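Note that one protein chain of the assembly has been removed; the remaining protein chains are unaltered in position.
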Amino acid sequence: MEENLLELIILIPFASVVVQYFLHRVLPARLAGLIACGAVLVPFLLTVVVGRGIGAAAPQVPAVTATIASWLTGGGLEVAFGLRLDPLSCAWTLVVTGIGFLIHVYSLGYMHHDPGFKRFFIYMNLFIGSMLALVLGDSLPLLFLGWEGVGLCSYLLIGFWFEDMNNARAGQKAFVVNRIGDLGFLLAMLMIFQTFGTLDIAAVTNGLSAGHAQGTFALGDARITLIALLLFVGACGKSAQLPLFVWLPDAMAGPTPVSALIHAATMVTAGIYMVARFSVFFALAPVASAVVAIVGALTAFVSATIALRQRDIKKVLAYSTCSQLGYMFLGLGVGAYGAAVFHVVTHAFFKALLFLGAGSVIHALSHEQNAMKMGGLKPHLPRTHWTFFVGCFALAGIFPFAGFFSKDKILGEALLGHGWLFPLVGVLGLITALMTAFYTFRLYRLVFTGPERLDAHAKKHLHESPATMTVPLVILALLSIGGGALSLPAFAHFDILGDYLRPIFAPALAVAGEAAHHAVNVEVALMLVSLAVVIGGAWWAWNRFARGPGDQLPLPQGGLPFLLENKWFVDEIYAIFVVGPMRGTALLAGFFDRYVIDGIVNGLARLCDLCGAVVRLLQNGAVHTYALLFIAGAVYLVCSLL
Amino acid sequence: MLMFAFQQTSAVADHVPLLPYLLIVLGLVAALLTLPLLLGRKTKNAVKSASYECGVAPKGSARQRFSVHFYLVAVLFILFDIEAVFLFPWALNIQGLGLAGFVEAVVFVAVLGLGLGYAWRKGVLDWQ
Partner (left out) sequence: MFQDIALAGPILLPALAALLLLGVELLAGGRRSQGSFLLCALGALVALIYTGYFLANGRTGLAFNGTLNVDNTALLIALIVHFSALLAVLLSRSYLAARRDADAPEYYSLVMAAASGMAMLAAANDLVNVFLGVELMSIPLYVLAAIRRKSARSVEAGLKYLLLGAFASAFLLFGMGLLYGASGSTLLSALPAEIARLETNGGLAAFGVVMFLIGVFFKVAAVPFHMWTPDVYEGSPTPVTAFMATATKAAAFGLLLRFTPVIATGMGPEAGSSMLAVIAVLTMFVGNLGALRQQNLKRLLAYSSIAHAGYMLVGVAAIVAEDGGEIALTGSSAIVFYLGTYAAMNLGAFGVAVVLDRGEGREGVNELKGLCSERPLLAAVMAVFTLALAGVPPTAGFLGKLYVFSCAVQARMYALAVVAVLASVVGLFYYLRLILLMYFTPREEGAEPRLLRTDSFLAVASFVCAVLVLWLGVLPAWFVDFVEATVRG
């Protein structure tokens, strides 16, 4: 029963894709949209039903599994289309389908006038299906299939308005950068197969735990470290970490609901999911964990600095996404796995809220995205305004909004960690929190308060968005307010999410050693410090941008602002050190291909052609020729006997 | 390697006396064919080179078309001829083969009968 429901969870979105694809001529747009929404809502409800059964914490990881069909066999490799719903995948599935459903509903309004309405929903459903395959797949190949599937959907949706060449380029950039990460993942997969002889995820992780217990894999084993690092390369590509984060801000070229769904709430967390899934590997490889923590902290810091000076409303949010993903990796790196997953969940709430709110603003202003040309929208967009306001509090991490609890958990574990590295990245995280609060409220001030700076075109159709768009906003706002209750600080002894996930991370924590419990007053003190920092940042921005960007326009001269204005010149560095040499190599390869390879191939083709002509010459239609050849063959065979 | 096929020399040795016989026959044939050429008188005229048809004067060309019916009847003849060949040994062993053998023979005849009926229906036996 539960197995069948589990199969349905993943089959429904794909079935919906098939139905919509084949019936796209006859299906009315409205119905297609409703089918698409239903194809996300039903899996969500099913996940609730199935997931309730596995809540009980047991010594071994509780899970529901199902095998849809056997897939590949041969060469000692047995891979099935198997699904596995355990607490970790359940949490992710709920986020993907739950947030996904709200965004689908929102899109009904947002994409209403778009000629590609039906195409949009096909891609969106395909995305949800792929993401579920990624999360629910019980084997690495299936995870990889979903991984590539979401990459493909991301490419299709970023370039959704492909008539504009820039959008198509952005899609391409995302795809290519992701491929670099995928290479790492693929290599990791091969190494895992070589080491463990299986690609079943549970078997691999259990095998590693058992191997560690028996002494086969010591702490810091070189092979395991290499696998962990390669996995992390894959995660970097998908989750937009340094130095592979360049694609995410460009990905804002897609429709805003796509930005909300893919580039904020779900797909980009796939890297986090993978690292969390293979947490045992990272626990056994302190070097790899340190790399994860450092990269995460640096990404968080650098992205936040870039966000300080962005003008495009979506770009600010995009860099903040990179930055928040950096927090999550920081958490994973310092061993705060539960806290990282908690941050994934709360971030999904408030980032989806902010993006959808931004979408609502953009929608109202007839596709104006420059925050410098907004301002004073508060009375025009009342519902959008207050929900966005809530989102800002959550993103900045102000008590008691959701972001506060999750961010604080990560920072707490980092700052109170042992050695010198963890506190260091913790301090970096604290500075980032300051900047986060600053740019968040800068954005709020620029968009909603101060003097109106709208141009005529945007002003013409200024209107609050329809209910299909604002209702999801309200729901997300409520989640952003109350989401922190899922996992309160340790001294509150109320930690639903943490208890739920405990069996998943137990092996990793057993290896690395459970984090020490800190005294209540230490934790509270830390909270107060971070709260003070955040409120300080928010206050600064609140006052500084009270009258719009006016005083900012004469740019403060100097190195740092210049550097930030140009996003640390990352794109330029890429252009010189990556794209340039690639172009050169491509030119050389093209030359080689055209004149050497093609020469050989064409020569071969001509040779084949010639041989074909000979064959045809023999085929002259006369029976006696045929008989003669027959006899010749017989004679040859008999002679070969002698 | 093919030569090994004749390794069973005992069988071959038994037939060695046939060799002179073979040579004598071939020689005789050759002699009978060549001697008339050397000794005989040669006359050439139209009557002599005409084809021989039991002493009756030939009529028309030998290369004329036959009705396809000839072939069809001939094929049918072979078919039923072979049927008879099959039925003879069966008839001789009818006691031993019992009912099963009888049923098989009936099926065999029935299938052929169906074929005959089909040919009949198709007009093979009509001879306008």
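Chains: A and B, in written order; residue numbering restarts at 1 for each.
Methods note: a residue touches a chain if its C-beta (ideal position, glycine included) is under 8 Å from a C-beta of that chain, and two chains touch if they have at least 3 such contacts.
The shown structure was predicted, so the numbers you read here are calculated from the model rather than taken from an experiment.
*Asks:* Using the touch definition from the top, which of A:Leu528, A:Ala546 or A:Ala605 touches the missing chain?
*Replies:* Once the missing chain is taken into account, the touching residue is A:Ala605.
*Asks:* Residues of subunit B in contact with the chain that isn't shown?
*Replies:* Those residues of subunit B that touch the unshown chain are 1-5, 7-8, 100, 111, 114-115, 117-118, 121.
*Asks:* When the complex is taken as a whole, what residues of subunit A touch the one chain not shown?
*Replies:* Against the left-out chain, subunit A lists 69-74, 605, 608-609, 611-616, 618-619, 621, 623, 625-627, 629-630, 632-634, 636-638, 640-641.
One rule holds for everything that comes next: only the chains that are shown with their structure count from here on.
*Asks:* Just curious, how far off is subunit B from subunit A if you go by their C-alpha centres, in Å?
*Replies:* Those two chain centres are 86 Å apart.
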